[in-house]
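Just one protein chain is left out here, and the rest sit where they should.
And then chain A:
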Amino acid sequence: MLLDRYIPPPLKEDSDFFIRKTRLSQLSVNIIGYTSLIDLPRTLELLHKQAESGTVADLNAEAFMESFGKPVKAPDESTIMTTVTRGDILLYFSEHDAFISVTPVPKVLTRSIEAPTTENVLRGAISSLVEDIETNIGMIKKHAATQQLRVKSYSIGDREGKRLSLLYREDKLDLALLRAITGKIESRLDWDVKNLQQLSDMLGFSRWSFVTRFNSTELPQEAERGLSQGKAILLLDRMPFALVVPSLLWDLFAVDNDHNFPVLLMYLVRLLRIVGVLTNMIVPGLYVALVSVNPDVLRIELALSIARSRVDVPYPAIVETLLLLIILELILEASIRLPKSIGPTLTMVGGIILGQAVVSAKLVSNLLIIILAATTISSSTVVGFQNSISIRVFKYLILLLSAFYGVLGLLSGLVIICAYLASITSFGIPYLHFYKPKGDSRG
């Protein structure tokens, strides 16, 4: 059999791989592909319909074959392998010894559009992006119904051929930024990109950064906001997130849904988020600074009541704070891992039982429990989970400096963090920049 010499040996072993013989018009055809990726009956049906509409008799053989799909020139083992792996099927016309690659009816392997799982929407569009890149592009296009939207798709990776799409609005995106992004992608098309770390490397961002350079969002609405602000959106196949570049400081505090509230309430809510971030970073450090280094700052009544609550506590303030902070981080991390049905149990054990027991065991002071509760709650006011992790890390810097230098250390910690944030740039755009679209003269 002629077909045999084309088929790579690994495929022959693969039980998912099929060869199906059929006849289209008068020609005998072998269909090859993966069962798991193709809805075979419906694909066959389509092929037969196509064959009826234009038979070999009407057209010449070549035109007939090309009416199904793209002919594969110079077929060899590797091209067959890639085509099949991509999820396409190949028609082998044995009389003509020719391969035609055809896009079949695929099996539905993507979940349907659902509500977001990592971002809550109170008011606004609730549908979230899914794993399928085409669906995602379609959803974003629905939200950004404009002629100016451009999509550039790349197939990246040495062998695997993963899809990466770049979306931008031609009237808003700065040309230099566009060139920088496309330049980076196009020069590294052969890189394997499976996760955001690799994508970050591809775009040339530093690996040792505490701040994510992508503002990832599940919501097409947020993606649209990025677009109309003159940012670029990257979509990676099988990644249910839109990645907005550049990600800037203000993205920590603002989401598009805010605009569905009255303006004053919007500003108040954003102020609340800023307060939350500051609380989370400052409060544990402040506690340690005030309790062990600069108690003179406190009012006398407070100083006495803190001293009273710490009477039998054996460890210095920094140790007890670190102890409980680490336990809290463990609870946060554990509740991500746990199934949703067990989550509340963990919260209860962690929050109530541990908190109560640790105080009555005199390991930490009462006040510290309040401090840490405030810290943990406020760590989640920031927009985007990836940002909340950065904030959680910064907290420890301030905590350590406060333990060393007191209130002065706390202030210098804040200065260091500001300096660090100011030093970050992505594609030449500073992290602290207030971004505005091309040609916008406001501000």
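Definition applied: a residue touches a chain if its C-beta (ideal position, glycine included) is under 8 Å from a C-beta of that chain, and two chains touch if they have at least 3 such contacts; residues count from 1.
One rule holds in what follows: contacts and distances are computed from a predicted model.
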As a check of understanding, state which of "Ger(X)C family spore germination protein", "ABC transporter ATP-binding protein", "L-lactate dehydrogenase complex protein LldG" or "Tellurium resistance protein terZ" is the UniProt name of the chain not shown.
"Ger(X)C family spore germination protein"
Pick from A:139, A:291, A:369 or A:429: which residue touches the chain that isn't shown?
A:291
Considering the whole complex, which of A:51, A:121, A:313 or A:399 touches the chain not shown?
A:313
Going by the touch rule given at the top, which residues of chain A touch the chain that is not shown?
208, 290-293, 295-296, 300-301, 303-304, 306-308, 310-311, 313, 316-317, 400-401, 403-406, 409
